[in-house]
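Pasting in a structure now, in structure tokens, and then I'll have a few things to ask.
Here the complex is missing a single protein chain, while all its other protein chains stay put.
Chain nomenclature is as follows: A, B and C, assigned in order of appearance, with residue numbering initiated at 1 for each chain independently.
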Amino acid sequence: MKALVKTDAAPGITLRDVPVPDIRDDEVLIRVRAAGVCGTDVHIYEWDRWAASRCRPPFIVGHEFAGEVAAVGALVTSVAVGDRVTAEGHIVDEHSLFSRTGQAHVDPATRIIGVDRDGCFAEYIAMPAANIWPLDPAIPYDIGGIHDPMGNAFHTALAADLAGAVVLITGCGPIGAFAVGIAKAAGAARIVATDVNPTRLALARTMGAHAAVTPDQAADAVRTASNGLGADVVLEMSGVPSAVHQAFALARPGGRVNMLGIPAKPIDVDFASEIIFKGLTLYGVVGRRMYDTWHQMTRFLRSGNFDPRPVITHRLPLEAVDEAMALIRSGEAGKIIFEL
Amino acid sequence: MKALVKTDAAPGITLRDVPVPDIRDDEVLIRVRAAGVCGTDVHIYEWDRWAASRCRPPFIVGHEFAGEVAAVGALVTSVAVGDRVTAEGHIVDEHSLFSRTGQAHVDPATRIIGVDRDGCFAEYIAMPAANIWPLDPAIPYDIGGIHDPMGNAFHTALAADLAGAVVLITGCGPIGAFAVGIAKAAGAARIVATDVNPTRLALARTMGAHAAVTPDQAADAVRTASNGLGADVVLEMSGVPSAVHQAFALARPGGRVNMLGIPAKPIDVDFASEIIFKGLTLYGVVGRRMYDTWHQMTRFLRSGNFDPRPVITHRLPLEAVDEAMALIRSGEAGKIIFEL
Amino acid sequence: MKALVKTDAAPGITLRDVPVPDIRDDEVLIRVRAAGVCGTDVHIYEWDRWAASRCRPPFIVGHEFAGEVAAVGALVTSVAVGDRVTAEGHIVDEHSLFSRTGQAHVDPATRIIGVDRDGCFAEYIAMPAANIWPLDPAIPYDIGGIHDPMGNAFHTALAADLAGAVVLITGCGPIGAFAVGIAKAAGAARIVATDVNPTRLALARTMGAHAAVTPDQAADAVRTASNGLGADVVLEMSGVPSAVHQAFALARPGGRVNMLGIPAKPIDVDFASEIIFKGLTLYGVVGRRMYDTWHQMTRFLRSGNFDPRPVITHRLPLEAVDEAMALIRSGEAGKIIFEL
Partner (left out) sequence: MKALVKTDAAPGITLRDVPVPDIRDDEVLIRVRAAGVCGTDVHIYEWDRWAASRCRPPFIVGHEFAGEVAAVGALVTSVAVGDRVTAEGHIVDEHSLFSRTGQAHVDPATRIIGVDRDGCFAEYIAMPAANIWPLDPAIPYDIGGIHDPMGNAFHTALAADLAGAVVLITGCGPIGAFAVGIAKAAGAARIVATDVNPTRLALARTMGAHAAVTPDQAADAVRTASNGLGADVVLEMSGVPSAVHQAFALARPGGRVNMLGIPAKPIDVDFASEIIFKGLTLYGVVGRRMYDTWHQMTRFLRSGNFDPRPVITHRLPLEAVDEAMALIRSGEAGKIIFEL
């Protein structure tokens, strides 16, 4: 089968012909139909310090996908050949204490497809049955193929009480843009979104932001939206130090800051004035809650209250991997999908 | 001033000329501009068993209103003459243990205006400053005048997690109709509303119900809306025994039933099969949370996500009290407002 | 192997010699060392209406146990031969929507060992690996053998905020007695326990109740414990109609009633005065949360803060099944354990 392979500890990703994977009795083989491209894939492509320290080539790249079930192991009863499915790419032991107490998403023993083992930029992928999520008939493969990053956005957004809230979203890349749409669907009273990139601000407006502004205008926009009180909820989606400080500053006293963006290095924080005296709650977001987030996501999509399609800007074949990487780095792309 | 007075322990309510009330140093005098008529007022008008056991004539009737501040006591700093306001009609000691621990709405020492003391069907009413809620500039007096029943609906609806949920609302009187609109604004995936009255079902559709059906069709409608699972949340707004049983039956296992409707007499409930084995959570709703509900309500109204106006069907002068009572008893009215 | 078998649709349970069960690749074979006897077993023994409608003889009875792992299937990695274990007796599909969203305990497709399939009153039992819970080295087999009913008590008790609370526990059978000890360990300020049986009241005192009284004294005891306010939390463990009414009556306004006791028939409840106007929250308890309850239980036991041993009153061999049933029916036994 065709697959995009990280062949060596060096920059680049290569299209190769590789064997279709075998499955165990508790696994499922999926014919991939759509697969989202993520910033993590760019790190692997560029072979930056994080990638070099974490990944062990050769392996197939890619961790966001949807497709149809091509084969199931002997013990698998929850899914059948022909089913349309997507999957959670974080593989954890179903019987670990974390999994059994609703905390699978933070299990330190997590292995990620396309990072720690073979991924989904390929015609087929083998997955544990435990990780398969049925794709609702109303949801097409392209949207199925981006459930992983949408799930990040759902996890981040729905870890706060959004109904009636003033929400600030710092960073309008694809996940931030999803978060705008989710906050809208969940009844936020006012959504202020910030980014430095005009294309992304336009996307945020399309997704439902009441105000989409550059960071220097954020304080005014939040003040107007909240009668001077501050944002009830901040979703920090950028990882940029100035945005993190702004998240704390523009949250109202007693407010909540859910942090998904990953700062590249330490940030000097004045806990006294920025966090403690304001009575803030901070929540670090990892992956998706297994599988509450997936259930919520399906319900939002099926209801039609949330439509992620404006975020998808490019559909490419696996062969166009270099173009996909260049597009993401340009900052002008929304979500890019490989179609197979 | 003009006032609608319950003069005697007998049917009827009479328009009278009475003195403008005095205020204490911690009270506020309000010129009433709009006042909602409620089923409770009908009970008082009819002088039924509940009214006869609870009320002590003579007193001015009415407990839902908005108006402008005409005078403030010497110690009042939170509101000024000329302010547009509405008010919580449940009067509780601000320093009671219930008030101080977020439970003022269930304080057994509550006294209700228009029931236990003089109410708002009058040109002026005196209220404790503690009970005044500022009316947002974007909210007109007529909507201000129905904050009390809307608040019942907000309390009932927002005591559940509605974003993405399948919601069943049993009973589409004015409060049920408000609840439909609130559930819609809060991101419910599907809203099924039931009533026996076609006028009310039409109103539920106007407010956003995906299905508005008679009780015999409810099970099918919930099944369709929930893929056979049952309703995540039921808002019981009728107090009718068959609707209460249906609320329990159509909630999904592990679901939640918030009960606002007041059954007139005991109901024979099989706790084992209806509640316990299903793992249901029930919540009895009293009044409005002071003042979280009021803050939520203001935010929903100000955002424009929730519009209660379709529920208001009649605007009458105080002189039309008999007509107002007849309209409510007919079941054909939505919310009726006295305008002054 | 020896096993207690429900052989026919008629009263009685019989000791038989039966084959050791086979296991599948995802199952575990356990050598049973201790097994608790439950009221449910009495229903099956007596072959009452519930049993006749639910059970399909022949099958091995018993659903509470601990033992050591004798064999594991090829795909099992979470447990090894020789491990000391106990197990959740409610078998649900690990990949059902209920299981995946933290609601496995209310999955309608649950099958219970010793009721719907072969149980644990036998030398060996086969269980899905998913249901195995490792037994902490500090916890002996006899306590491991009653994790199921203790788990009912933990689920019921910890579904409320007990620290500093006034707690009323209605019904002091074994599960009620466990609940007393759990409430004590979780920091309840005052625990009032009620029962009609003096032996059980004495047990409640041993487990830490500040007051253990007959139902006619309950109102006074709660009043004294709560400065007249009412119980913050009621744990209803009896299923007796008068106790259910008392649970509602003695809960404080805004309080919480967690219901585990199973009323045998419908109860006539005045929802208006008993539940709604008091702003109560009711929660129907089914089984144990999988597996949050098990983790909590292990932590309480390992810490030494909770000691269930006073509740265990009898240790018998499988051969003494008739004696065990008679003891439970007498009301004089606490928890009875079969030791193998």
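Basically, a contact is a pair of C-beta atoms (placed from the backbone, for glycine too) under 8 Å apart; a residue touches a chain by one contact, two chains touch by 3 or more.
From a predicted model like this one, the values you see are computed outputs, not experimental measurements.
Student: Touching the left-out chain: which of A:Pro11, A:Gly284 or A:Pro317?
Tutor: If we include the chain that is not displayed, A:Gly284 is the one touching it.
Student: Just one of A:Pro198, A:Pro253, A:Pro317 or A:Gly331 touches the chain that is missing; which is it?
Tutor: A:Pro253
Student: Check the options B:Asp93, B:Asp136 or B:Glu339 and report the residue that touches the missing chain.
Tutor: B:Asp93
Student: Who touches the missing chain here, B:Ala130, B:Ala189 or B:Val257?
Tutor: Counting the whole complex, the residue in contact with the absent chain is B:Ala130.
Student: Determine and list the chain C residues touching the chain excluded from the picture.
Tutor: On the chain C side, contact with the omitted chain comes from 158, 162-166, 185-190, 296, 299-300, 302-303, 305.
Student: Could you list which residues of chain B touch the chain missing from the display?
Tutor: 24-26, 74-75, 77-79, 93-97, 100-102, 129-130, 132, 290-292, 294-295
Student: When the complex is taken as a whole, what residues of chain A touch the one chain not shown?
Tutor: Interface with the chain not displayed, on the chain A side: 97-98, 103, 105-108, 229, 239, 244, 253-254, 259-260, 262-272, 275-286.
One rule holds in what follows: only the chains that are shown with their structure count from here on.
Student: Cα centroid separation between chain B and chain C, in whole Å?
Tutor: Spacing between the chain centres: roughly 41 Å.
Student: For chain B, which residues are shared contacts with two or more other chains?
Tutor: Residues of chain B never touch two or more of the other chains.
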